[in-house]
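Yeah, one chain of the complex is gone here, protein chain that is, but the others are all in their spots.
Letters A and B mark the chains in the order given here, with residues in each chain numbered from 1 onward.
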(Lines give C-alpha, C1' and ligand atoms only; values in the text may rest on other atoms or scores of the structure.)
Protein backbone atom coordinates (compact mmCIF):
# COMPACT_ATOMS: atom_id res chain seq x y z
CA UNK A 1 0.00 0.00 0.00
CA UNK A 2 1.17 3.45 -0.85
CA UNK A 3 -0.15 5.04 2.31
CA UNK A 4 2.04 4.76 5.33
CA UNK A 5 0.56 2.51 7.96
CA UNK A 6 -1.03 4.66 10.62
CA UNK A 7 -3.85 4.49 13.04
CA UNK A 8 -5.04 4.94 16.56
CA UNK A 9 -8.07 6.37 18.23
CA UNK A 10 -9.49 9.70 17.13
CA UNK A 11 -11.99 12.00 18.78
CA UNK A 12 -14.84 12.52 16.36
CA UNK A 13 -17.33 15.25 17.21
CA UNK A 14 -20.70 14.83 15.56
CA UNK A 15 -23.45 17.41 15.51
CA UNK A 16 -26.58 15.79 16.91
CA UNK A 17 -30.11 17.12 16.68
CA UNK A 18 -33.20 15.17 17.64
CA UNK A 19 -36.21 17.12 16.40
CA UNK A 20 -38.77 15.77 18.87
CA UNK A 21 -36.62 16.59 21.88
CA UNK A 22 -33.95 19.19 21.09
CA UNK A 23 -34.35 22.90 20.45
CA UNK A 24 -30.87 23.34 19.01
CA UNK A 25 -28.15 21.00 17.81
CA UNK A 26 -25.21 20.04 19.99
CA UNK A 27 -21.81 18.47 19.39
CA UNK A 28 -21.24 15.01 20.86
CA UNK A 29 -17.76 13.47 21.05
CA UNK A 30 -16.99 9.84 20.24
CA UNK A 31 -13.73 7.93 20.39
CA UNK A 32 -13.26 6.05 17.12
CA UNK A 33 -10.49 3.56 16.38
CA UNK A 34 -9.03 4.03 12.91
CA UNK A 35 -6.47 2.65 10.50
CA UNK A 36 -5.08 4.14 7.33
CA UNK A 37 -8.14 3.21 5.26
CA UNK A 38 -10.91 4.11 7.72
CA UNK A 39 -13.22 6.49 5.90
CA UNK A 40 -15.33 9.10 7.66
CA UNK A 41 -18.33 6.99 6.70
CA UNK A 42 -16.73 3.95 8.35
CA UNK A 43 -16.29 6.06 11.47
CA UNK A 44 -19.97 7.01 11.51
CA UNK A 45 -20.98 3.40 11.01
CA UNK A 46 -18.70 2.41 13.86
CA UNK A 47 -20.47 4.93 16.08
CA UNK A 48 -23.88 3.66 14.99
CA UNK A 49 -23.04 -0.03 15.45
CA UNK A 50 -20.97 0.22 18.62
CA UNK A 51 -21.69 3.44 20.50
CA UNK A 52 -25.06 4.97 19.73
CA UNK A 53 -27.51 3.33 17.35
CA UNK A 54 -29.65 6.46 17.16
CA UNK A 55 -27.08 8.48 15.24
CA UNK A 56 -28.62 9.33 11.88
CA UNK A 57 -26.96 9.96 8.53
CA UNK A 58 -27.55 9.08 4.90
CA UNK A 59 -25.24 6.77 3.02
CA UNK A 60 -25.24 4.05 0.42
CA UNK A 61 -22.76 3.29 -2.33
CA UNK A 62 -19.40 3.88 -0.52
CA UNK A 63 -17.82 4.85 -3.83
CA UNK A 64 -18.63 8.53 -4.26
CA UNK A 65 -21.25 8.09 -6.94
CA UNK A 66 -24.64 8.02 -5.14
CA UNK A 67 -24.15 11.42 -3.51
CA UNK A 68 -25.80 10.53 -0.19
CA UNK A 69 -23.09 11.16 2.37
CA UNK A 70 -22.23 14.85 2.08
CA UNK A 71 -21.21 16.36 5.43
CA UNK A 72 -19.25 19.34 6.70
CA UNK A 73 -15.89 17.98 7.82
CA UNK A 74 -14.10 20.53 9.96
CA UNK A 75 -16.24 23.13 8.24
CA UNK A 76 -15.67 21.99 4.64
CA UNK A 77 -18.28 20.19 2.55
CA UNK A 78 -17.04 16.67 1.65
CA UNK A 79 -18.32 13.21 0.83
CA UNK A 80 -17.88 11.03 3.91
CA UNK A 81 -17.11 7.90 1.90
CA UNK A 82 -14.09 9.30 0.10
CA UNK A 83 -12.52 11.15 3.01
CA UNK A 84 -10.33 9.26 5.42
CA UNK A 85 -9.58 9.75 9.08
CA UNK A 86 -5.87 9.67 8.28
CA UNK A 87 -6.30 13.10 6.67
CA UNK A 88 -7.59 14.53 9.93
CA UNK A 89 -5.08 12.84 12.25
CA UNK A 90 -4.53 13.32 15.09
CA UNK A 91 -7.98 14.87 15.33
CA UNK A 92 -10.40 15.92 16.53
CA UNK A 93 -12.61 15.67 13.46
CA UNK A 94 -15.85 17.64 13.52
CA UNK A 95 -18.74 16.27 11.44
CA UNK A 96 -21.72 18.53 10.89
CA UNK A 97 -24.68 18.48 8.51
CA UNK A 98 -24.29 20.29 5.19
CA UNK A 99 -24.37 24.04 5.65
CA UNK A 100 -27.14 26.17 4.14
CA UNK A 101 -29.69 23.40 4.65
CA UNK A 102 -32.43 22.90 7.20
CA UNK A 103 -31.43 20.04 9.50
CA UNK A 104 -34.05 17.32 9.80
CA UNK A 105 -32.13 15.23 12.26
CA UNK A 106 -28.45 14.79 13.16
CA UNK A 107 -26.62 14.81 9.82
CA UNK A 108 -29.76 14.49 7.67
CA UNK A 109 -30.66 17.71 5.87
CA UNK A 110 -33.75 18.76 3.95
CA UNK A 111 -33.34 18.06 0.23
CA UNK A 112 -36.87 18.96 -0.82
CA UNK A 113 -36.02 22.56 -1.79
CA UNK A 114 -33.33 21.28 -4.13
CA UNK A 115 -35.61 18.68 -5.68
CA UNK A 116 -38.11 21.44 -6.43
CA UNK A 117 -35.41 23.65 -7.95
CA UNK A 118 -34.03 20.83 -10.06
CA UNK A 119 -37.44 19.97 -11.45
CA UNK A 120 -38.06 23.67 -12.16
CA UNK A 121 -35.32 23.94 -14.81
CA UNK A 122 -36.77 21.12 -16.95
CA UNK A 123 -33.65 18.96 -16.76
CA UNK A 124 -34.57 16.56 -19.54
CA UNK A 125 -34.09 16.41 -23.24
CA UNK A 126 -36.52 18.51 -25.28
CA UNK A 127 -36.39 16.65 -28.57
CA UNK A 128 -36.18 18.24 -32.00
CA UNK A 129 -39.77 19.37 -32.74
CA UNK A 130 -39.29 18.31 -36.35
CA UNK A 131 -38.63 14.73 -35.23
CA UNK A 132 -35.84 12.59 -33.84
CA UNK A 133 -33.82 10.52 -36.30
CA UNK A 134 -34.25 6.75 -36.02
CA UNK A 135 -32.99 4.66 -34.37
CA UNK A 136 -31.34 7.48 -32.39
CA UNK A 137 -29.51 10.77 -32.62
CA UNK A 138 -25.97 10.98 -33.84
CA UNK A 139 -23.58 12.83 -31.60
CA UNK A 140 -19.86 13.15 -32.15
CA UNK A 141 -17.34 12.99 -29.31
CA UNK A 142 -16.73 16.71 -29.92
CA UNK A 143 -20.41 17.45 -29.37
CA UNK A 144 -20.36 15.37 -26.20
CA UNK A 145 -17.38 17.33 -24.93
CA UNK A 146 -19.47 20.51 -24.94
CA UNK A 147 -21.70 19.28 -22.11
CA UNK A 148 -19.88 16.19 -20.81
CA UNK A 149 -18.36 17.79 -17.72
CA UNK A 150 -21.72 19.23 -16.64
CA UNK A 151 -23.42 15.82 -16.96
CA UNK A 152 -21.21 14.36 -14.23
CA UNK A 153 -23.13 16.00 -11.36
CA UNK A 154 -24.23 13.51 -8.70
CA UNK A 155 -26.54 15.94 -6.81
CA UNK A 156 -24.55 15.53 -3.62
CA UNK A 157 -25.32 19.09 -2.50
CA UNK A 158 -21.74 19.91 -1.53
CA UNK A 159 -21.92 22.95 -3.83
CA UNK A 160 -25.03 24.22 -2.06
CA UNK A 161 -23.24 23.87 1.27
CA UNK A 162 -20.24 25.74 -0.11
CA UNK A 163 -22.14 28.62 -1.70
CA UNK A 164 -22.78 31.63 0.57
CA UNK A 165 -25.39 32.95 -1.85
CA UNK A 166 -27.48 29.80 -1.28
CA UNK A 167 -27.44 30.68 2.40
CA UNK A 168 -28.26 34.34 1.81
CA UNK A 169 -30.86 33.95 -0.93
CA UNK A 170 -32.89 30.86 -0.07
CA UNK A 171 -34.76 30.81 -3.37
CA UNK A 172 -31.60 30.92 -5.50
CA UNK A 173 -31.72 28.00 -7.94
CA UNK A 174 -28.19 27.12 -6.91
CA UNK A 175 -25.18 25.55 -8.63
CA UNK A 176 -26.36 21.99 -9.33
CA UNK A 177 -29.81 22.92 -10.67
CA UNK A 178 -28.38 25.57 -13.01
CA UNK A 179 -25.67 23.16 -14.11
CA UNK A 180 -28.31 20.59 -14.99
CA UNK A 181 -30.05 23.17 -17.18
CA UNK A 182 -26.80 24.20 -18.86
CA UNK A 183 -25.91 20.53 -19.42
CA UNK A 184 -29.05 20.10 -21.54
CA UNK A 185 -28.74 23.50 -23.21
CA UNK A 186 -25.33 22.49 -24.49
CA UNK A 187 -26.45 19.06 -25.69
CA UNK A 188 -26.70 18.96 -29.49
CA UNK A 189 -29.80 16.72 -29.16
CA UNK A 190 -31.71 19.23 -27.06
CA UNK A 191 -34.03 21.99 -28.27
CA UNK A 192 -35.21 23.28 -24.90
CA UNK A 193 -33.05 26.38 -24.60
CA UNK A 194 -36.01 28.66 -25.37
CA UNK A 195 -37.99 27.18 -22.49
CA UNK A 196 -35.09 26.94 -20.05
CA UNK A 197 -33.42 30.31 -20.51
CA UNK A 198 -36.37 32.31 -19.12
CA UNK A 199 -36.41 29.96 -16.12
CA UNK A 200 -32.77 30.75 -15.45
CA UNK A 201 -32.92 34.44 -16.35
CA UNK A 202 -34.87 35.45 -13.23
CA UNK A 203 -34.08 37.27 -10.05
CA UNK A 204 -33.86 33.98 -8.15
CA UNK A 205 -32.48 32.11 -11.13
CA UNK A 206 -28.92 32.79 -12.22
CA UNK A 207 -28.45 36.23 -10.85
CA UNK A 208 -27.92 35.70 -7.11
CA UNK A 209 -24.62 34.10 -8.15
CA UNK A 210 -21.72 36.49 -7.56
CA UNK A 211 -19.05 34.08 -8.75
CA UNK A 212 -17.54 33.26 -5.40
CA UNK A 213 -16.39 30.04 -7.03
CA UNK A 214 -16.67 27.92 -3.88
CA UNK A 215 -19.07 25.50 -5.59
CA UNK A 216 -16.42 24.43 -8.07
CA UNK A 217 -13.84 23.97 -5.33
CA UNK A 218 -16.25 21.82 -3.32
CA UNK A 219 -17.41 19.65 -6.23
CA UNK A 220 -16.12 16.09 -5.77
CA UNK A 221 -16.69 15.24 -9.43
CA UNK A 222 -14.90 18.14 -11.15
CA UNK A 223 -18.12 19.45 -12.63
CA UNK A 224 -17.23 23.16 -12.27
CA UNK A 225 -20.75 24.49 -11.66
CA UNK A 226 -19.40 28.05 -11.37
CA UNK A 227 -18.37 27.86 -15.01
CA UNK A 228 -21.80 26.54 -15.97
CA UNK A 229 -23.50 29.45 -14.21
CA UNK A 230 -21.25 32.11 -15.72
CA UNK A 231 -21.72 30.60 -19.18
CA UNK A 232 -25.48 30.69 -18.64
CA UNK A 233 -25.25 34.32 -17.53
CA UNK A 234 -23.29 35.05 -20.70
CA UNK A 235 -25.90 33.27 -22.83
CA UNK A 236 -28.73 35.12 -21.06
CA UNK A 237 -26.99 38.45 -21.55
CA UNK A 238 -26.32 37.79 -25.23
CA UNK A 239 -29.94 36.77 -25.62
CA UNK A 240 -31.06 40.02 -23.99
CA UNK A 241 -28.68 42.06 -26.13
CA UNK A 242 -29.82 40.37 -29.32
CA UNK A 243 -33.43 40.99 -28.40
CA UNK A 244 -32.57 44.63 -27.61
CA UNK A 245 -30.86 45.23 -30.94
CA UNK A 246 -33.15 43.11 -33.10
CA UNK A 247 -36.49 42.59 -31.36
CA UNK A 248 -37.92 39.14 -32.10
CA UNK A 249 -35.07 38.34 -34.48
CA UNK A 250 -32.56 36.88 -32.14
CA UNK A 251 -34.12 33.46 -31.71
CA UNK A 252 -33.75 32.60 -28.02
CA UNK A 253 -34.23 28.96 -28.95
CA UNK A 254 -31.09 28.92 -31.04
CA UNK A 255 -28.40 26.85 -29.46
CA UNK A 256 -25.39 28.72 -28.26
CA UNK A 257 -23.38 27.42 -31.16
CA UNK A 258 -22.30 24.00 -32.18
CA UNK A 259 -25.61 22.38 -32.99
CA UNK A 260 -25.25 19.96 -35.81
CA UNK B 1 -54.08 14.05 -9.06
CA UNK B 2 -54.86 17.18 -10.97
CA UNK B 3 -53.30 18.46 -14.12
CA UNK B 4 -53.21 15.05 -15.76
CA UNK B 5 -52.18 15.29 -19.41
CA UNK B 6 -54.97 15.42 -21.94
CA UNK B 7 -53.33 13.34 -24.65
CA UNK B 8 -55.07 10.06 -25.27
CA UNK B 9 -53.44 6.78 -24.33
CA UNK B 10 -51.71 4.99 -27.11
CA UNK B 11 -52.79 1.47 -26.41
CA UNK B 12 -56.09 -0.36 -26.34
CA UNK B 13 -57.84 0.06 -23.03
CA UNK B 14 -61.19 -0.85 -21.55
CA UNK B 15 -64.16 1.39 -20.85
CA UNK B 16 -63.18 4.33 -18.72
CA UNK B 17 -65.63 3.77 -15.91
CA UNK B 18 -63.29 3.89 -12.96
CA UNK B 19 -63.32 6.83 -10.54
CA UNK B 20 -60.80 9.58 -11.11
CA UNK B 21 -57.57 8.86 -9.24
CA UNK B 22 -57.51 10.77 -5.97
CA UNK B 23 -54.54 11.58 -3.79
CA UNK B 24 -56.24 11.16 -0.42
CA UNK B 25 -59.58 10.19 0.98
CA UNK B 26 -59.11 10.99 4.60
CA UNK B 27 -62.70 11.89 5.31
CA UNK B 28 -65.90 9.98 5.98
CA UNK B 29 -66.46 6.41 7.07
CA UNK B 30 -63.16 5.09 5.88
CA UNK B 31 -61.18 7.67 7.76
CA UNK B 32 -63.32 6.93 10.78
CA UNK B 33 -62.35 3.30 10.41
CA UNK B 34 -58.72 4.33 10.27
CA UNK B 35 -59.07 6.21 13.50
CA UNK B 36 -60.75 3.31 15.21
CA UNK B 37 -58.09 0.97 13.98
CA UNK B 38 -55.31 3.22 15.08
CA UNK B 39 -54.18 2.17 18.50
CA UNK B 40 -51.22 4.29 19.17
CA UNK B 41 -48.80 2.83 21.65
CA UNK B 42 -47.83 5.23 24.38
CA UNK B 43 -44.20 6.26 24.28
CA UNK B 44 -43.37 4.68 20.94
CA UNK B 45 -42.99 8.04 19.32
CA UNK B 46 -45.19 6.93 16.45
CA UNK B 47 -46.60 9.68 14.33
CA UNK B 48 -50.12 10.53 15.30
CA UNK B 49 -52.29 10.24 12.24
CA UNK B 50 -51.07 12.40 9.44
CA UNK B 51 -49.58 15.15 11.54
CA UNK B 52 -46.01 15.72 10.50
CA UNK B 53 -43.46 15.12 13.21
CA UNK B 54 -40.91 17.28 11.42
CA UNK B 55 -39.22 19.99 13.36
CA UNK B 56 -36.26 21.00 11.23
CA UNK B 57 -33.57 23.19 12.69
CA UNK B 58 -32.79 26.11 10.41
CA UNK B 59 -29.30 27.38 10.97
CA UNK B 60 -28.67 31.06 10.32
CA UNK B 61 -25.57 32.43 8.68
CA UNK B 62 -23.14 34.26 10.90
CA UNK B 63 -22.73 37.96 10.16
CA UNK B 64 -19.04 37.28 9.66
CA UNK B 65 -19.57 34.46 7.19
CA UNK B 66 -17.30 36.16 4.64
CA UNK B 67 -14.31 35.62 6.91
CA UNK B 68 -14.93 31.89 7.31
CA UNK B 69 -12.83 30.47 4.47
CA UNK B 70 -9.95 31.59 2.30
CA UNK B 71 -12.22 31.53 -0.68
CA UNK B 72 -14.84 33.74 0.97
CA UNK B 73 -12.15 36.18 2.10
CA UNK B 74 -10.73 36.41 -1.42
CA UNK B 75 -14.23 36.97 -2.75
CA UNK B 76 -14.92 39.64 -0.18
CA UNK B 77 -11.65 41.40 -0.93
CA UNK B 78 -12.59 41.41 -4.60
CA UNK B 79 -16.04 42.84 -3.91
CA UNK B 80 -14.71 45.29 -1.30
CA UNK B 81 -12.04 46.55 -3.69
CA UNK B 82 -14.80 47.83 -5.94
CA UNK B 83 -15.66 50.43 -3.28
CA UNK B 84 -12.12 51.81 -3.45
CA UNK B 85 -12.23 51.95 -7.25
CA UNK B 86 -15.61 53.66 -6.98
CA UNK B 87 -14.16 56.34 -4.68
CA UNK B 88 -11.29 56.83 -7.09
CA UNK B 89 -13.71 57.38 -9.95
CA UNK B 90 -15.71 59.85 -7.82
CA UNK B 91 -12.49 61.81 -7.26
CA UNK B 92 -11.82 61.89 -11.02
CA UNK B 93 -15.35 63.08 -11.73
CA UNK B 94 -14.92 65.78 -9.12
CA UNK B 95 -11.81 66.86 -11.04
CA UNK B 96 -13.75 67.14 -14.29
CA UNK B 97 -16.53 69.12 -12.62
CA UNK B 98 -13.91 71.45 -11.13
CA UNK B 99 -12.36 72.09 -14.58
CA UNK B 100 -15.77 73.14 -15.84
CA UNK B 101 -16.28 75.35 -12.75
CA UNK B 102 -13.20 77.50 -13.43
CA UNK B 103 -9.57 77.96 -12.48
CA UNK B 104 -10.14 78.42 -8.73
CA UNK B 105 -11.93 75.19 -8.24
CA UNK B 106 -9.43 73.39 -10.50
CA UNK B 107 -6.59 74.66 -8.29
CA UNK B 108 -8.54 73.51 -5.26
CA UNK B 109 -8.89 70.02 -6.77
CA UNK B 110 -5.20 69.85 -7.65
CA UNK B 111 -4.36 70.82 -4.08
CA UNK B 112 -6.79 68.20 -2.88
CA UNK B 113 -4.70 65.56 -4.64
CA UNK B 114 -1.83 66.34 -2.26
CA UNK B 115 -4.01 65.43 0.69
CA UNK B 116 -2.58 62.23 2.30
CA UNK B 117 -6.03 60.60 2.29
CA UNK B 118 -6.37 61.12 -1.44
CA UNK B 119 -2.83 59.84 -1.99
CA UNK B 120 -3.65 56.70 -0.03
CA UNK B 121 -6.88 56.33 -1.97
CA UNK B 122 -4.92 56.48 -5.22
CA UNK B 123 -2.46 53.85 -4.07
CA UNK B 124 -5.30 51.61 -2.88
CA UNK B 125 -7.18 52.16 -6.11
CA UNK B 126 -4.14 51.06 -8.09
CA UNK B 127 -3.88 47.92 -5.95
CA UNK B 128 -7.60 47.31 -6.37
CA UNK B 129 -7.39 47.76 -10.13
CA UNK B 130 -4.51 45.28 -10.29
CA UNK B 131 -6.52 42.84 -8.14
CA UNK B 132 -9.50 43.18 -10.42
CA UNK B 133 -7.39 42.71 -13.52
CA UNK B 134 -5.84 39.56 -12.09
CA UNK B 135 -9.15 38.13 -10.86
CA UNK B 136 -10.79 38.99 -14.18
CA UNK B 137 -8.06 37.07 -15.95
CA UNK B 138 -8.45 34.18 -13.57
CA UNK B 139 -12.20 33.97 -13.92
CA UNK B 140 -12.50 34.50 -17.66
CA UNK B 141 -11.42 30.96 -18.63
CA UNK B 142 -14.54 29.66 -16.85
CA UNK B 143 -16.74 31.64 -19.21
CA UNK B 144 -14.80 31.65 -22.46
CA UNK B 145 -14.35 28.07 -23.57
CA UNK B 146 -12.52 27.42 -26.80
CA UNK B 147 -13.03 23.83 -27.86
CA UNK B 148 -10.43 21.99 -29.90
CA UNK B 149 -11.74 18.53 -30.74
CA UNK B 150 -12.61 16.76 -27.52
CA UNK B 151 -10.63 19.16 -25.35
CA UNK B 152 -10.91 22.74 -24.28
CA UNK B 153 -8.05 25.18 -24.72
CA UNK B 154 -6.09 25.35 -21.47
CA UNK B 155 -6.91 28.25 -19.15
CA UNK B 156 -3.44 29.70 -19.66
CA UNK B 157 -4.16 30.37 -23.33
CA UNK B 158 -7.33 32.28 -22.50
CA UNK B 159 -5.48 34.32 -19.88
CA UNK B 160 -2.61 34.96 -22.32
CA UNK B 161 -5.10 36.18 -24.89
CA UNK B 162 -6.63 38.53 -22.28
CA UNK B 163 -3.26 39.95 -21.37
CA UNK B 164 -2.33 40.32 -25.03
CA UNK B 165 -5.54 42.25 -25.74
CA UNK B 166 -4.85 44.48 -22.74
CA UNK B 167 -1.30 45.19 -23.94
CA UNK B 168 -2.48 45.97 -27.48
CA UNK B 169 -5.22 48.25 -26.14
CA UNK B 170 -2.75 50.07 -23.89
CA UNK B 171 -0.24 50.45 -26.72
CA UNK B 172 -2.87 51.87 -29.06
CA UNK B 173 -4.04 54.29 -26.38
CA UNK B 174 -0.50 55.43 -25.64
CA UNK B 175 0.27 55.87 -29.33
CA UNK B 176 -2.96 57.74 -29.93
CA UNK B 177 -2.61 60.04 -26.93
CA UNK B 178 1.08 60.55 -27.68
CA UNK B 179 0.15 61.49 -31.28
CA UNK B 180 -2.42 63.98 -30.01
CA UNK B 181 0.13 65.68 -27.83
CA UNK B 182 2.98 65.93 -30.29
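Convention: a contact is a pair of C-beta atoms (placed from the backbone, for glycine too) under 8 Å apart; a residue touches a chain by one contact, two chains touch by 3 or more.
Here is the rule we go by: contacts and distances are computed from a predicted model.
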- [ ] If you had to name the missing chain as UniProt does, which of "ABC transporter permease", "Putative ABC transport system ATP-binding protein", "succinate dehydrogenase" or "Dienelactone hydrolase family protein" would it be?
- [x] "succinate dehydrogenase"
Task: Displayed chains contacted by the hidden chain, counting the whole assembly - done: A, B
Task: Residue in contact with the excluded chain [from A:28, A:151, A:169 or A:194] - done: A:151
Task: Residue touching the undisplayed chain, where the options are A:28, A:65 or A:199 - done: A:65
Open item on the list: In the whole complex, not just what's shown, which of A:28, A:108 or A:194 touches the removed chain?
Closed with: A:108
Open item on the list: Using the document's contact rule, name the residues of chain B that touch the chain not shown here.
Closed with: 1, 3-5, 7-11, 13-14, 16, 18-19, 21-26, 29-31, 33-34, 36-41, 43-54
Open item on the list: I need the residue numbers on chain A that touch the omitted chain, in ascending order.
Closed with: 1-3, 5, 18-21, 35-37, 48-50, 53-54, 56-68, 82, 104-106, 108, 111-112, 115, 118-119, 122-125, 127, 132, 134-141, 143-144, 147-148, 151-152, 154-155, 180, 184, 187, 189-190
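Methods note: only the chains that are shown with their structure count from here on.
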Open item on the list: Centroid from C-alpha atoms only, then distance chain A to chain B, rounded to Å. What do you get?
Closed with: 16
Task: Touch list for chain B against partner chain A, complex - done: 45, 53-59, 61, 65-66, 68-69, 71-72, 75, 79, 139, 142-143, 145, 147, 149-152
Task: For the chain A and chain B complex, residues of the former touching the latter - done: 17, 19-20, 22, 24-25, 75-76, 99-100, 102-104, 110, 141-142, 144-146, 164, 167-168, 210-214, 216-217, 224, 226-227, 230-231, 233-234, 258
